[in-house]
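To start, the structure itself, in structure tokens.
== subunit A ==
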Amino acid sequence: MTTTIEPTEDEASAPSLISVRGLGVSYDVARTGEKLVAIEGVDLDVREGEFVTVLGPSGCGKTTFMNVIAGLVKPSAGKVLVAGEPVTGPGPDRAVVFQDYALLPWRTVFDNVRFGLEMQKGLKGSGWRDRVQEAVELVGLSGFEHAYPRELSGGMQQRVGLARAIVAEPRILLMDEPLGAVDALTREVMRAEIEKLIAATGKTVLFITHSIEEAILLGDRIVVFKSHPGAVKEVIETGLERPRSERSIQSDPRFLELRDHLWDALQGEATAAAVSK
Partner candidate 1 sequence: MTVTSATGTNRIVRPRRVVRSGEGRWAWLLVGVVAAVLLAWEAAVSWLQLVPAVFLPPPTEILAAFVRLLGEPEFWQAFAYSMGNLLIGLALAIVVGVVVGLAVGWSPVLRFTVAPFLWLLYSTPKVALAPLFILILGLGNESKIALVFLLAVFPIILNTMEGAVTVSPSLVNAGRVFGVNGVYLGWKVIFPATLPYSLSGIQRGAALGFTGEVLGEFLGGTGGLGHLLEFAAYQFMMAEAIAMVIVMVIIANLTLWLISALRRRLAPWYDDRRIVGAS
Partner candidate 2 sequence: SDPGAEAEPVDLADGEPGEAEDTAITVAIPFPDVTMYSMYVLGTDLGYYEEEGLTVEVITADNVTAAVASGSADIGVESTGTVIEAIRGGVDVDLVSGHYCRQNFDFAVQPDIDSVEDLDGTSIVLAGTPGDPAEFQRALVLSEQGWDLDGVNVEIVYPGPGSESWTEFFVNDRITLQPFYGDDRPALEEHDAKFPVEALRNWANDVMVAGSGYVQENPNTLVRFLRATLKAVDYMTAPAPGEFPDNVGEVLDIYEANDFDVDALRGSDSPWVLDGHLACQNLYFDTEAWDTTVETQSLEPIEFDSSQLVYLEKAQALLGLDNAGPEELPYP
């Protein structure tokens, strides 16, 4: 346990797919009329093909941060460039996987996955059917094409969310606590599946999580957020080999070191958050 953990320096020279500079978001608070600064002065660069996990206590602004990149929330300060272009709204190059799945309950699995495609390309050609089917198979849901979301378990629903996100072949996958709502055992299984899936498709991923373990297991880099106002506390390169077996990695000293470090970094924040959320 001698390796010290150095916050990573983003090399300004590397071609970064996502580039965030001085990002700040503040919300109007209805009751008081004041402004609530959700995040402030956030800088981050994400390279093509990188898997970045974002870790932080509840309410620190992780979702806000991701929503800006997704184009759902307008920043009040700073800028976000994706592939060199400023973000003006949602686009087909970025897809989102939501914590609460956000599946359309009136659509079957197949139609939900199709939803990821239909708006953008208009489903003109005939190829879309195969692509949807392929995505459904990719997440292991063949046979469930005609099931409605509420007939599926949480884990299965999140697979649908995943399929919907990847079907349009976005360059970037934004995942907001995608495993937060599934039970722990399924979660442990799905982590590995997501890792494999992402590795196979080579997507750039921004993955928000509350779990230290998850952040280490999945991330190439870990962005730690702090609260009040939300900001990047540090960025850590995990430096762990892929593919990572959950079982083998946990005896890896680097893993344990990262774990301890993150635990320390978050202990205070987490306790505060648990009581004052």
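Just so it is clear, a contact is a pair of C-beta atoms (placed from the backbone, for glycine too) under 8 Å apart; a residue touches a chain by one contact, two chains touch by 3 or more; residues count from 1.
The set was built so that all candidates are chains of the complex that A comes from, given by their letters.
Keep in mind that what you see is a predicted model, and the values were worked out from it rather than measured.
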For this session: Check each candidate in turn (1 or 2) and state which touches subunit A within the complex.
Result: 1
Exercise. So in the complex, which bits of subunit A are touching candidate 1?
Worked result: 67, 70-72, 89-92, 94-96, 98-100, 102-106, 115-116, 119-120, 138-144, 147-153, 164, 168, 189, 192-193, 196-197, 200-201
